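Below is one structure; the comments refer to it alone.
After this line comes subunit A, so read on.
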Amino acid sequence: MNDPAAHDRPPLLAARGLSFSRNEEPIFGPLDFALHAGEVVLMEGDNGAGKTTLLRVLAGLLAPSQGEIFLNGEPLTLARLSPQLALLSHQGGLKHDLTALENLRFAAGLHGQRRGLSPVSALAAVGLDGFGEAPVRQLSAGQKKRVALARVLLAPVGLWLLDEPYANLDRSGIELVNRLLERHAHEGGAALITSHGAYAYTSGTPRRIALRPDPAGAESQDDSIVEHTR
Partner candidate 1 sequence: MREFFEMGGYGSYVWASLAVFLTVMAVELWSARAQQRRQLAQVRDRMRRSAARSRNTP
Partner candidate 2 sequence: MNTLTYWFHKLGSPPTFHRIATRVEPWCLALALALGAIGLYGGFVLAPRDYQQGDAYRIIFVHVPCAWMGLFAYAFMAVNAFIALVWRIKLNEVLAMASAPVGAAFTFVTLVTGSLWGKPMWGTWWTWDARLTSELFLLFLYFGVIGLHNAIEDRRQAARAASFLALVGVVNLPIVHFSVNWWNTLHQGSTVRLFGPSKIDASMLWPLLLMALATHIWFFASVLARARAGLIELDAGKDWVRKLAQDDAS
């Protein structure tokens, strides 16, 4: 439902001239893009291309070297709070000594809870009902990723920043992620996901961002981002 009305509201996430360099080596070049409601953007790049760094900058964990980030039209500064986004990072952010439900209850306390969703129903939504009482330590890597996805699902936020959501997931896991992304986009949310796997988000061609506009003429991707055609 990519209704035009979604475009006059300020984009959920916008970056202007955003670049980051560590010890004088540029990690990702000047980026300009905007993310409107209902869009899923895939960020590709071989590992080490700065995908995780960009997500950490957008989440407000890292200060960019240049450029600005706007959440719902307001500039994001490190000090200002960023209540509109949920971050899924490699480690997942789960305490291994606690059970899956305890982790989700904590996340609900910290970020709040999406209407109509509870820790138990979020766990069911990622196909883990019945695993609520199992300590996270005993879950497999794929199951841990699903609990982390349940945490992101539970957060009442419009913007998802997912770092390698498909890692450690089996076939049904990948379909689960695609379903969640589609439902999230359908409900007016937006998502920025990083992956180096080709199978990512097969339903519809998501918009792609080149991390560094390669000087040799970005034939596949230039600054004018091709619109999301779903």
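How were these candidates chosen? In short, all candidates are chains of the complex that A comes from, given by their letters.
Please note the rule applied: contacts are C-beta pairs under 8 Å (C-beta built on N, C-alpha and C of every residue); 3 or more make two chains touch, one makes a residue touch a chain; residues count from 1.
Given the structure is predicted, the values throughout are model-derived calculations rather than measurements.
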Looking at the complex, which candidate is in contact with subunit A: 1 or 2?
2
So in the complex, the part of subunit A that touches candidate 2 is made up of which residues?
22-25
